[in-house]
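Single-structure report; data block below.
Here the complex is missing a single protein chain, while all its other protein chains stay put.
Chains: A and B, in written order; residue numbering restarts at 1 for each.
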Amino acid sequence: MRRAFLAILRRDLTLAARAGGGGELALVFFLTLVVLVPFALGPDLNLLSRIGPAILWLGALLSVLIGLDRLFQADEEDGSLELMRASPLPLEAAVLAKGLAHWLTTGLPLALATPLLGLLVALPVEGVLPLVATLAVGTPALSFIGAAGAAVAASLRRGGLIVPVLVAPLTIPVLIFGVSAANAALGGTVPFRTPFLILAGLSLASVTVGTLAAAAALRSAE
Amino acid sequence: MNPISFPHLRLFAENLTCRRGGRLIFEGVSLSLASGEAVSLTGRNGAGKSSLIAMLCGRLRPEAGRIGVEGADEAELTELCHLVGHRDGLKTALTAQENLGFAQAVLGQPAATPVEALAAVGLAHAATLPVGYLSAGQRRRVALARLLVAARPFWLLDEPMSALDTASQAMLTGLMRDHLAQGGAILAATHGPLGLNEARELRIGP
Partner (left out) sequence: MASLIDLANPTRFMRLSAVLLPWLAAAAAVLLVVGFYLAWFSAPPDYQQGETVRILYVHVPAAWLAMMFYSMMALSALGTLVWRHPLADVAQKAAAPIGACFALICLVTGALWGKPMWGTYWVWDARLTSMLVLLLIYLGIIALWRVLDEPSRAGRAVAILTLIGFVNVPIIKFSVDWWNTLHQPASVFRMGGSTLDPSMLWPLLILAAGFTLFALALHMVSMRAEIMRRRVRTLTILEAERLDRLAAQGAPA
């Protein structure tokens, strides 16, 4: 059982490192989104620094969601999902392994890249670490809520934007508490801890619910 | 390679009905497949050969009828069946050996090592090549090598001979003979001959 779990995790990490796509594209897309914002808002650093956490959170959220449609679709197309269905490993554990690999190659790099992107929006130094922390804690929720959407779309021939459309509304709570925790670190009436703990709770709940829902969707795909 | 010997098992299906997208594909199909037996499943295109195989390995729920195993717990059916379908289940960026190692870890019940299995399908020289470098016939053989890395008694093969040249077809026939001798059983949807004299034929559809 553990061997099967680790095999799926290792395979997805190897594929991400070897074939490209996924994670690194999400990073480039993240950078692109952050670059686009000042063109719309103007280069006023005071304004950008005030809304910096919001820009970075929105950018990270969209970057995670855009690439999610391939999470199960690729495995469904080439038949390797059949192997996971035939495994003694419960499908839930397979989903957990794939979601974990997705987070390690997408969400975590995005969180780690935010200090650099923070420079672009003149994020105050004291806001950098809290922002990285909120993204590191919040992105698993995005990966796993997304996994449920991706599982529903796995057998669709024309997936495309359907996954972000399905999933984006479900990520609103994560966005709210992620941004408010990051903002709380920059001052304000709410202490950082409160929204941050709620964010962590949301994340844990999403990992559980997302895993169960994705496995159920994959099982009933036909 | 350790010699494998499967316990006596019988896979049976009674009066299966299949309906997909509101269209009746087949009805009243029954089947019995015991250890050491081979069945070649024939029928026109669209007669439901692939659907029947999907039902037997638990991927598709029959609209009516019953599927079961004698000699084992029914819940284990998916873990007793080896499926090689139209899709090879291979990742082009991974090597043949890595692909088989992954299949072995996921399927459990390890038998031959990936290298031994590749040697058995005549692809020992391609073990460390990415599957993306291989031709369609070679990929199919890598997929078939999966049958050897995990020991499962029921082989469900969907058009196993397609994309294979004559030499590889003979190789596959040899593998199937060995499997039957070990007490395994084979159901193969096919258009051409399997090369197994003892194979019964089950024809579905008109």
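Assume a residue touches a chain if its C-beta (ideal position, glycine included) is under 8 Å from a C-beta of that chain, and two chains touch if they have at least 3 such contacts.
Since the structure is predicted, the reported quantities are computational estimates derived from the model, not experimental observations.
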{"item": "Identified contact with the non-displayed chain, of A:P43, A:P169 or A:G187", "value": "A:P43"}
{"item": "Residue touching the undisplayed chain, where the options are B:L24, B:A64 or B:A170", "value": "B:A170"}
{"item": "Touching the absent chain when the full complex is considered, from A:L6, A:L119 or A:L161", "value": "A:L119"}
{"item": "Contact with the hidden chain (one of A:M1, A:V35, A:L161 or A:L197)", "value": "A:V35"}
{"item": "Absent chain, residues of chain A that touch it", "value": "19-21, 24-25, 28, 31-32, 35, 38-39, 42-45, 119-120, 122"}
{"item": "For chain B, the residues touching the chain missing from this view", "value": "92, 122-123, 125-126, 129, 132-135, 138, 165-168, 170-171, 173-174"}
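Criterion: only the chains that are shown with their structure count from here on.
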{"item": "Separation of chain A from chain B, taking each centre as the mean of its C-alpha atoms, in whole Å", "value": "37"}
{"item": "Residues of chain B defined as touching chain A within the complex", "value": "54, 57, 59-60, 78-79, 81-83, 85-91, 93-94, 98, 101-103, 105-108"}
{"item": "Of all residues in chain A, those that touch chain B in their complex", "value": "3-4, 6-8, 11, 14-15, 18-19, 77-80, 82-89, 222"}
